[in-house]
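Note that one protein chain is taken out, while the other chains of the complex remain in position.
Here the chain labels run A, B and C in written order, and each chain numbers its own residues starting at 1.
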Amino acid sequence: MKPSHPASDPRQLLEQMLLIRAYEESIVSGSAAGKMPGTCTSVGQEAAAVGVVNALAADDLILTNHRSAGHLLARGADPGRLLAEVMGRRDGYCKGRSGSLHISAKELGVVLTSTIVGAELSMAPGVALSQTMLGRPGIVVCFFGDGAACEGSFHESLNLAALWNLPILYVCENNQWQAFVHRREAMSREHVADWAAAYSIPARTVEGNDVFAVLAAAQAAAAEVRDSRRPYLLETCTYRTRGHLEPDDQGYVDQAELAAWLARDPIAACRNRLLANGSLTPAQAAALADRVSTRIAVAQAFAEASPFPAAEELCRDVYA
Amino acid sequence: MKPSHPASDPRQLLEQMLLIRAYEESIVSGSAAGKMPGTCTSVGQEAAAVGVVNALAADDLILTNHRSAGHLLARGADPGRLLAEVMGRRDGYCKGRSGSLHISAKELGVVLTSTIVGAELSMAPGVALSQTMLGRPGIVVCFFGDGAACEGSFHESLNLAALWNLPILYVCENNQWQAFVHRREAMSREHVADWAAAYSIPARTVEGNDVFAVLAAAQAAAAEVRDSRRPYLLETCTYRTRGHLEPDDQGYVDQAELAAWLARDPIAACRNRLLANGSLTPAQAAALADRVSTRIAVAQAFAEASPFPAAEELCRDVYA
Amino acid sequence: MPTLTLYDAVGAALTEEMRRDSSVIAFGEGIATKRRELVDEFGGLRVRNTPLAEGIIAGTAVGAAATGLRPVVDLLFAPFLCYAMDELVNSAGKLRYMSGGQFSFPLVTLAMTGAGWGVGAQHNHNVEAWFVHSPGLKVVMPSTPADAKALLKSAIRDDNPVLFFLDIGLLYQPGEVPADEQTLPLGRATVLRNGQDVTLVSYGKTVQHCQQAAETLAGQGIAAEVIDLRSLKPLDEAAILTSVGKTGRLVVVHEANRLCGIGAEIAALVAEQAFSSLKAPIVRLGGPDAPIAASYPLEQASVPQAATIAAAAARLCAAQPA
Partner (left out) sequence: MPTLTLYDAVGAALTEEMRRDSSVIAFGEGIATKRRELVDEFGGLRVRNTPLAEGIIAGTAVGAAATGLRPVVDLLFAPFLCYAMDELVNSAGKLRYMSGGQFSFPLVTLAMTGAGWGVGAQHNHNVEAWFVHSPGLKVVMPSTPADAKALLKSAIRDDNPVLFFLDIGLLYQPGEVPADEQTLPLGRATVLRNGQDVTLVSYGKTVQHCQQAAETLAGQGIAAEVIDLRSLKPLDEAAILTSVGKTGRLVVVHEANRLCGIGAEIAALVAEQAFSSLKAPIVRLGGPDAPIAASYPLEQASVPQAATIAAAAARLCAAQPA
């Protein structure tokens, strides 16, 4: 499987978001039913993922983290292999060894996914160095959270990328939460983009729940990185509308803030806009929803049918 | 021994700088003669140390690093006990266990000196937290280099200090070098002070070879920290005129840059100014120099007479 | 006796010690959210959420400990300690000695570790041996809620930095915990079962596996002695040597990688100091030299289970005395 072509039709963007949502919801219910482990879902953040990934070329490389389903699915990952991985099955992208938290898919250019918050930032310069020194055209996109931005690796990574002219598009998904800590309790500034100026790295914040705004901003940012061969930081402002890790009762969440963000649901916004401007008919919308739920059902069946790895796998692939 | 009173007479500032220079030179020659280990001298940076330390109150606490002789001596440390420590003798401030690189002197308020570059930054918030939570008036002064500013701990420390309102005066001694790497090869910006804005921490750069300018800037900065109970960053721009660690032929150093900074020697500048404005007579200058060399000679004799620690010391003070 | 999970036993210890001593403070990534009752009782200055930055959490604890506070920090999962190694090892572990005894570092670092949740190698990596190898640090890993509470109270009162590991697999198992303010000294193992044929030494989750193995062995006429180390440093060498002096046979069991693990230390200790008592080779059962997979069956396969322990011990007892 290769990275899917960037979506050119707005309906494709909507379909990707629907797929991500349905995928995450299948895990939420699977996990509530005890059939699946809990995961860090990206519900509410679909536009931020879809908008950025569809701004990329096939030879660009992506680094991501524990909250990666959106990035993977937008890049064309097979939901069946993803679910198999979440369930620790042999047909998962990582043979079941990763589970949900660190799914890499090299064939899609999704490399070195790590659940160590901050590790994506520490590895991105090296990936970009390879691109540069080996003469590869692709840029490197590093997705990270507002929490990761508080790790020292943020500072070290941006300083090095600026110094060494590394073609990295840093994408901070500021979803207002760092697990059980609100961004306000953890950051001395409102925005991670405010921190980029220290390194003379151009930066922009964008409304992260508007997939078209994100796509446009990401296209501009990626073009700038591609041309300048220098880093750029794009901050997508969004919200984690479910808990950190399923199950999570969100008892600690400010209900007014949550409600305000739920009212700005990226999928509803996109669908309403397409319906309103006539790019989508209600029948087409229903067909999209159907297609998506069929894909997830097929994926689930595939994952459930996939066997667990054999015991001999315990020590395989430790050393090259 | 208690911290010495801040110098009120400009001649005392000069004398402190002379003492630091003479102390460092005694180590350079002792080490060339094989009597002493090599150290990281602060030659050329005396004004930056003396100016800041004399802006502090007795109950302020200082964290410093491997290049600390100036901070210690300006704070009133006994050069004999310092030299004994450098030589690994029993009467050193740390019983000979530290050597030159991590001399703490709790009695002087010089706490937790570490040679791990960046560790001073990581420990400073905790010291300031104690001051705050235990109701102590003293502020915390954290000396660190331009190199330390490149470590992730810089980012983590400043972000936390800003968030938690910690009374820390961060003092970056930007001496243009990070061991064998020029600051230009390591920093995406010219000044560490440029990085402070990211945390909404007020910052200022000051000509670090002018002891009066440093003193004035440090007094203002310390007052601001004392009043606001918030962090502040002061960057003293200076130059390491000797090598990183004695002996060091400085073959890698741009000779024009070195010559330019040597021409701005902080001690010569201070002495000339005092002679010119009549605060110091040539005879007084000579007397100062004499007094300083006598003190160093006495210190050296003391250190040399101090025995090495006994073998039973090997495992003492590991656990409390 | 009241029943608590290990997670709640930690909370109870924190509460009691924070009541007792106003210099005890706690902070970490979410501790003020997850242990809201501590904030309610002690206020938001003594119990704080932090930015997501393990290095500065640990460094702040080190600085605070040296200057009058007694911090407890929650670094969540053991692999995240990798971001705090400098602060724990180079600062907390060394600056007392290096300063000639000028400072002490009464601080406790909590970290979860071990199999049970299928969270993969970046959450499940047993690194307690690193801190045993590093000077100036103490290391504790309890196997029951009662021990967790009593040991954590001692760790908080100790004037040294203590790494306090919580076995993920035990975290929500309930257990009886005395209601009183009991403490347990660090460095004292406990003999959970007496026996004269073979000694099973363990800590954390595999203690239970050893106890099950001992049951099985009893059915085969083999009397196994089961020792729970509880503290890994200081290590209760006397308890181990006494037991092996009696049984002459030793199986050390843990979940961590065998190579240079606690099992290696104990095997070496016994081969040095109780050699003449030994009737059979020493057996170490531990994790493989591999990251731990998320996949549940693989994760479980990496942990020494009761049947394996019983089989190894039975083999030792069957062998001719050397």
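One rule holds for everything that comes next: contacts are C-beta pairs under 8 Å (C-beta built on N, C-alpha and C of every residue); 3 or more make two chains touch, one makes a residue touch a chain.
This is a predicted model, so every value here is computed, not measured.
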Practice task
Would you list the chains present here that the left-out chain is in contact with?
Solution key: A, B, C
Problem - Residue touching the undisplayed chain, where the options are B:R81, B:R97 or B:R271 - result: B:R97
Completion exercise
Of B:C150, B:L169 or B:A196, the residue that touches the missing chain is B:C150
Fill in the blank from the handout: Where chain C meets the left-out chain, the residues are 79, 82-83, 85-86, 89-90, 93-94, 97-98, 120-122, 125, 127, 129-130, 132-136, 233, 235, 256-265, 267-268, 270-273, 275-276, 278, 280-284, 288-291, 293-294, 322
Handout entry: Residues belonging to chain B that touch the chain removed from view
Key = 37, 88-89, 96-102, 114-118, 147-148, 150-152, 178-181, 185-187, 252, 308-309, 311, 313-315, 318
Fill in the blank from the handout: Those residues of chain A that touch the unshown chain are 61, 63, 92-98, 102, 104-106, 111-114, 116, 118-119, 121-131, 133-134, 152-153, 156-157, 159-160, 163-164, 316-320
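Following the convention adopted for this analysis, only the chains that are shown with their structure count from here on.
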Practice task
Look at all chain centres (mean of CA atoms) and spot the one farthest from the centre of chain C.
Solution key: B
Fill in the blank from the handout: Of all chains shown, smallest offset between own Cα centre and global Cα centre goes to C
Fill in the blank from the handout: Whole-Å distance, C-alpha centre of chain A to that of chain B, is 46
Problem - CA centroid of chain A to CA centroid of chain C, Å - result: 36
Problem - Centre-to-centre distance between chain C and chain B (centres being mean Cα positions), rounded to whole Å - result: 41
Fill in the blank from the handout: Residues in chain A with touches to at least two other chains are numbered 150-152, 185-187
Practice task
Return the residues of chain C touching two or more other chains; collapse runs of consecutive numbers into ranges.
Solution key: 50-51, 53, 55-56
